[in-house]
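Missing here is one protein chain; the remaining ones are kept as they sit in the complex.
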Amino acid sequence: MESDDLIKAGDQVLLIDEKGKTWLVRVDVERKISTHRGELKLGGLIGLGFGSPVETHLGRKMWVLRPSIEDFIMKARRPTQIIYPKDLGFLVVRSGVRSGCRVAEAGTGSGVLTSLLAWIVQPEGHIYSYDVREEFIKVAQRNLEKAGLAGLVTFKVKSVVDGIDETGLDAVFLDFDAPWMAVENAYEALRGGGIISIITPTYNQAERTVSALADSFIDVETVEVFLRRILVRPGKTRPAARMIGYTALLTTARKILG
Amino acid sequence: MESDDLIKAGDQVLLIDEKGKTWLVRVDVERKISTHRGELKLGGLIGLGFGSPVETHLGRKMWVLRPSIEDFIMKARRPTQIIYPKDLGFLVVRSGVRSGCRVAEAGTGSGVLTSLLAWIVQPEGHIYSYDVREEFIKVAQRNLEKAGLAGLVTFKVKSVVDGIDETGLDAVFLDFDAPWMAVENAYEALRGGGIISIITPTYNQAERTVSALADSFIDVETVEVFLRRILVRPGKTRPAARMIGYTALLTTARKILG
Amino acid sequence: MESDDLIKAGDQVLLIDEKGKTWLVRVDVERKISTHRGELKLGGLIGLGFGSPVETHLGRKMWVLRPSIEDFIMKARRPTQIIYPKDLGFLVVRSGVRSGCRVAEAGTGSGVLTSLLAWIVQPEGHIYSYDVREEFIKVAQRNLEKAGLAGLVTFKVKSVVDGIDETGLDAVFLDFDAPWMAVENAYEALRGGGIISIITPTYNQAERTVSALADSFIDVETVEVFLRRILVRPGKTRPAARMIGYTALLTTARKILG
Partner (left out) sequence: MESDDLIKAGDQVLLIDEKGKTWLVRVDVERKISTHRGELKLGGLIGLGFGSPVETHLGRKMWVLRPSIEDFIMKARRPTQIIYPKDLGFLVVRSGVRSGCRVAEAGTGSGVLTSLLAWIVQPEGHIYSYDVREEFIKVAQRNLEKAGLAGLVTFKVKSVVDGIDETGLDAVFLDFDAPWMAVENAYEALRGGGIISIITPTYNQAERTVSALADSFIDVETVEVFLRRILVRPGKTRPAARMIGYTALLTTARKILG
């Protein structure tokens, strides 16, 4: 991990104000951003350390942070439904994906899962991301470039139902309408013991998926993950009233031989 | 990722039977394991591919898998309360820890969080793991060795309340009784914008922690994560009746300067 | 239960359209309602059976239903935070309130809990509802009148912290800022073994409440109730994404003597 803690032109930075409102921007000498708290010239950030306070022309304080992978995910352009960090985190641990892994994924969508997987497998691993919709791949590619992760990903305009080109993969992720139709191809692409992760919105899809996994995978498990924010304020702590009650079912299994 | 897909003497392997029952064992020519499904000579596994089926002396089938980081975590010797994969996964994504990061953690406990962090930062990152209880560090060290991750971790018999020796860290994780007492030291140890993650069982601890973070950190958030298994069986799908209803509150925040 | 299944002038009715949108209205010969689906003259409902279809002047179908207690609750004028049916239902079962019970409650708020309690204790029981804010009692009274339950309730502009006038009560419900300050008065008002139910938004309030209950009550339990809607659509069933993640903590306990 390079220790370049000073902001340079071209860096992606996250600005955050006292209320926690955030802006993900690219540092450009010519550019300024306008917020309800005043304007900020981005050239002025160059040479500051990450974490530094800055002031808008109205004298309102902000801080400039290094964007985390979650910031890139939550701020990405999203033409499609996204997978949430709560689900992504579970799948990273369950799938065992780590630095150096080779992973296939379908569909690319807006590249949210792609981004996280690239983040985790860097610097030597690689992601093969399939989608039949070329326009989605373009959006995802831009999102990956913004996060500085595009070099870790090969995008393919192809359906994994028609085949996965790679073999010996550590993991395969399926996040599209009919994942059961790609289970055989995922099997062929995985190394022995490799882990398949499948994201399905409905119970019906989960049923078809689990049926398709039955003969050639083991340790088949389906879970859902909930996340609730807690409003921690000394003397009056309580959970948040608003909550995302559901995103998707997460099914994982391991390839067995013979 | 090396592609050595064949089992060697000394490898840790996960045996799994048809019911999903698992055994984490080290392949040793001399050793055999005894299960309710019969005995299995471990020497016989050498040279097989991961994912292969094997048979006990009673003719019952098992498969031999490469253990995932979650297997190591869930099978670790645990003298202490463990953090669950659902919580670990969320913290990995939220903290942005990745290959190459330098991270401090306290307390070591049984090394569950240590293992996951080491897994994620490999091959070039490093974990500094603090605990005042030398006996716990010994257990953790053995757990890390079993998982092949010990080389990524420096253990320290020291309280982080008395100081963190490192600086410029990407992330700090606090998982002990009085994390608010180490917030200042964590601040000093982190690079600008670096992320602190704090695990607390009670609301009262979360209140004290959030108060301690107020001046020098921003984007302070506390969440809890729930996980529910779904029993997906075509025609009769339903969630599992048993569920872990609570493990801990997860608080994260980012260091700001000045 | 009278079997007057025909709609009369003066009845409160619930109109529901095909999308499940509802209107709670009083049948008045002179009145009509205007919806995005057209107008409906309410006089035309008189003499119809509950459950009957009617048509707006644009020919859109609606049905006319007998409002349930939940309809009255969810449609009530609410100057205050309301308690949700999920919480109310739990408290009805836990408190054992039933026809004929005598119950005190504070504060009245918008009369949501009052309405449900009156509904359950009818026809011979009675509710004593305390609030220091006279304007809230006025709103609650109107809500109770609308639901046809006002005769079962005595409203009192008084703080239960200053005393509860009744004795030998079957149950007491506390739903205001500082319920611990009324625990002693609730104790005096309850019959032996009578059940106290306390609704608190924060953990801190629950702590103070439970401490106050310690000596004179037993079987002290605090719970929270979650409710999630499931979108059941054959072939694509899934939970709803939106969910109320939190309303309040519900504490119950039983009065002991000596």
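Lettered A, B and C in written order, each chain numbered from 1.
Just so we're on the same page, a residue touches a chain if its C-beta (ideal position, glycine included) is under 8 Å from a C-beta of that chain, and two chains touch if they have at least 3 such contacts.
All values derive from a computational prediction rather than experimental measurement.
From the options C:A9, C:I46 or C:V92, the residue with contact to the unseen chain in the full assembly is C:V92. Although one chain is not drawn, the whole complex shows that of C:R60, C:R78 or C:R228 it is C:R228 that touches it. The chain not shown here touches chain C at positions 1, 3, 5, 16, 18, 20, 22, 49-53, 63, 65-66, 68-70, 85-86, 88-96, 98-102, 116, 119-125, 168, 170, 191-195, 203, 206-211, 218-235, 237, 239, 249, 251, 254-258. Counting over the whole complex, chain B has residues 201-204, 228-229, 235-247 touching the chain that is not drawn.
In this section, only the chains that are shown with their structure count from here on.
Set against the C-alpha centre of chain C, every other chain centre is closer than that of B.
Remark: chain A and chain B have CA centroids separated by 21 Å (rounded to whole angstrom).
Centre-to-centre separation between chain B and chain C, using Cα means, comes to 47 Å. Chain C has residues 203 in contact with two or more other chains.
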